[in-house]
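Left out: one protein chain. Kept in place: all the others.
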Amino acid sequence: MNSMTDEYVTEDGRRIGGTVMDLRNITLRFGGVVAIKDISFDIRQGEIRAIIGPNGAGKSSMLNVISGFYNPQEGEVWFKGHRRGPMRPYQVARLGIARTFQNIALFDGMSVLDNIMTGRLNRMKAGFLSQALWWGRAEREEIENREAVEKIIDFLEIQNIRKTPVGRLPYGLKKRVELARALAAEPQLLLLDEPMAGMNVEEKEDMSRFILDVNDEFGTTICLIEHDMGVVMDLSDRVVVMDYGRKIGDGTPDEVRNNQDVIDAYLGVAHD
Amino acid sequence: MIYREAGDFKTSYRSDGQTFPIRLDRWGYYAVLAVAFGVIPFVIDDYWANAVFVPFLIYAIAAIGLNILTGYAGQVSLGTGGFMAVGAYAVYKLMTAFPDISIVIHILLAGGITAAVGVLFGLPSLRIKGFYLAVATLAAQFFLVWLFNKVPWFYNNSASGQITAPTRTVLDQAVTGPTASAPAKYLICLVLAVAVAWMARNLTRGTIGRKWMAIRDMDIAAEIIGVNPLAAKLSAFAVSSFFIGIAGALLFAVYLGAAEVGEAFGINKSFLVLFMIIIGGLGSIFGSFAGAAFLVLLPVLLKNTLVGGFGWPTDLAAHIELMVVGALIVTFLIVEPHGLARLWRLAKDKLRLWPFPH
Partner (left out) sequence: MDQLIFAGEVFLNGLMTGVMYALVALGFVLIFKASGVFNYAQGVLALFAALTLVGIQQGQIPFAHLINAAFGTSLHHFGWTVPAVLAIALTAGVMVLLAFLIEKLVLKHLVGQEPIILFMATIGLAYFLEGLGDVMWGADIKTLDVGLPQGISDTIETATANWFGYGFFIDRLDIWATVIAAALVAALVAFSQYTKQGRAMRAVADDHQAALSVGISLRFIWVMVWSIAGFVALVAGIMWGTKSGVQFSLSLIALKALPVLMLGGFTSIPGAIVGGLIIGVGEKLFEFLIGPMVGGATENWFAYVLALLFLVFRPQGLFGERIIERV
């Protein structure tokens, strides 16, 4: 990949590296319905990449392809320089891709702490016997990972709800816990599915701040889907615009904003 | 103000993650263990052992096993009776084939064999969920009972088709067979029950327990954060069946002494253990004990009052017991789906604030 070479530094001083995720000519069908048609784009190290588009444009399907929940019929998914074959979602997670969900998918029967700890499951390697006897590696790992999780809890300012069952939390906090769970995995690529859906202005501002902080402090590469154009343009380095399963625009927020196809898709134009 | 957590500060993640974070709970737990090991063995007689303590401990083990599968991993099973039968017949074959080896090893091996059978019947759980799976586990129940009934090898060709436990000793004390004493039976069950509860607690608070609960709460999300559903579900089936196998082995060898498979391990046994965890509390080790105690004591109590007290016929008492159990199940599911364990926790929460109401 030639793009590995042209690293650059953004205006606010973040270092953007080479390509992490490269999607080439992805086509995804459900029976006769084409959800994604021949889409290619890349995600680079350290950037915030957004996918936007009207309802039903295929954004969520795209995210599901990246996270391995759907396997596309055509096209190639390259991650960190290797082609990724068809995989189960848990295998993709183990490659270092974590995500949040549009309709929160937390484990309601568990506490906030336990939910976030599940983000680190793949880092805990203690054997069965060690776990059953709670001796040696199991206990050591539990404490080490708890420390890492506590850092994330501090970072996202949710110390006071640590032991609360997730089911009792209000919507905005659930979204934050979900972000915490994804961060706990220390992912190389973080996927956010409409992180601000259903939030009020204040909550949106909080969430935007957290996303920027995550990217800034941990250098995490982020790919997010969002409805709210304003938020996306402020947050992201580059934007992919989708409509009816096709890519109609790709570039910096400014480039996209002035793209005639994008304006047509968003404002509506008479089709001939 | 006696029962409280104020002032009981945790200074390490280790102490924060312990089983009984509140000091008084810890003392209570030690006190119960001290009585169970230090007092009861010296005062227990045959009636108390056979009517209450031995069945209570054995069913507690079975309930912990089913609770791992159903309460923690969210896979409902109606095959508990069948899996207990595997434990019973495995221990019988081992006891009679290798009389020189310790019965404790046989019981653990019986658990292991049951775990393997459990994994086999757990395989469909990858494709089917919820009550579809519950009905599918009925296949295990009916097939296993039929198998042990029809293949004479399993009951060593005995004429009656029954299996009968020979006398085996632990530390020179008979724990099975007609000569086993009440304290010996009680102690072997107690030791195993405590060990099982302790292991179950360790497993459920750590990595594997979180995987189970993640699968239970939202299986798709669990897979996307990196839980392998195959490994998680099958490990739940294995651990669950291991414990249930031990319970089956004890039920046959220590408690019943002789068993006929359809009678001792029929579908009603599956329901009995399921009811124990519903009443006790799904996803709670303490609840497994509470539910087992409740359903072991209930018939004893009903029998003592209705038959012993009022002089009613036993069959009528048995029918009334069915009604009471059924009504209790429905009531618990309506009023408190988390069972006795949750009621206990609520009571403690109240107590924590007492005497100040808020």
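To keep things simple, chains are lettered A and B as they appear, and every chain counts its residues starting from 1.
Quick note on the criterion: a contact is a pair of C-beta atoms (placed from the backbone, for glycine too) under 8 Å apart; a residue touches a chain by one contact, two chains touch by 3 or more.
All values derive from a computational prediction rather than experimental measurement.
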Which residue among B:G28, B:P178 or B:P313 touches the omitted chain? B:P313
Of the residues listed, B:F20, B:F37 or B:F143, which one is in contact with the missing chain? B:F143
Among B:P178, B:G308 or B:G326, which one is in touch with the chain left out? B:G326
Return the single residue from A:A105, A:A132 or A:I158 that touches the missing chain. A:A105
Taking the full complex into account, what residues of chain B touch the chain not shown? 76, 123-124, 127-128, 130-132, 134-136, 138-139, 141-143, 145-146, 149-151, 220-221, 224, 267, 271, 274-275, 278, 310-313, 315-316, 319-330, 333-334, 337
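By our rule, only the chains that are shown with their structure count from here on.
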Residue ranges of chain B in contact with chain A within the complex: 12-14, 17, 199, 202-203, 205-208, 210-211, 213-214, 216-218, 220-229, 235, 283
Would you tell me which residues of chain A are touching chain B in their complex? 67-69, 88-90, 93-94, 98-99, 101, 105-110, 114, 117-119, 121-122, 124, 126, 128, 131-134, 138-139, 141-143, 146-147, 150, 181-182, 185
